[in-house]
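These notes concern the structure reproduced below.
Just one protein chain is left out here, and the rest sit where they should.
Coming up: chain A.
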Amino acid sequence: MAVCVAVIAKENYPLYIRSIPTENELKFHYMVHTSLDVVDEKISAMGKALVDQRELYLGLLYPTEDYKVYGYVTNSKVKFVMVVDSSNTALRDNEIRSMFRKLHNSYTDVMCNPFYNPGDRIQSRHEGARKAWWQELLELGALKRLRREGQKTCRPATLLHQCRGCTPQ
């Protein structure tokens, strides 16, 4: 399941960054920051390489021992970075792509909002909406796990792991 999500403007500062509340959230911020170099590398490599590699989705940027980092760049050079828990081994490419698609749709809606100034921090004033979105992401991870392990209990990956429909250990 996604552990951290970031939206980064084309000038490389974060417009929106949220992670699961753990003890050391800063490490996610650092991971997102270092992933920006990889993103830039991929974009410039794509320019010189084959022309048919013109997708917006960049794929796995780099894996660490606990997490994997995925990237996506829009045509307006806004980058989306997602850090995913490695223990959820078979989060398929399609699911990551669909998560990025939803993120891109939400970002486009924000851009079209006349009260939003491009370049400002993205602030969600609806706490309920944010919680619902996290719930959806958690559910995505939890459902995959349940399907694979049967109806067994699932190990909480973080202190605040909440998962509907399975008994916590």
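Keep in mind that, in the parts below, a residue touches a chain if its C-beta (ideal position, glycine included) is under 8 Å from a C-beta of that chain, and two chains touch if they have at least 3 such contacts; residues count from 1.
Methods note: contacts and distances are computed from a predicted model.
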Hidden chain of the complex, named as in its UniProt record, picked from "NADH dehydrogenase [ubiquinone] 1 subunit C1, mitochondrial", "Trafficking protein particle complex subunit 6B", "Transmembrane and coiled-coil domain-containing protein 6 isoform X2" or "Tax1-binding protein 3": "Trafficking protein particle complex subunit 6B"
Residue, one of A:N12, A:S87, A:N105 or A:S124, that touches the chain absent here: A:N105
Touch criterion as defined above, residue of A:N12, A:S44 or A:S76 at the omitted chain: A:S76
Chain A residues touching the omitted chain (full complex): 10, 46-47, 51, 54-56, 73-77, 104-105, 107-108, 111-112, 114, 118
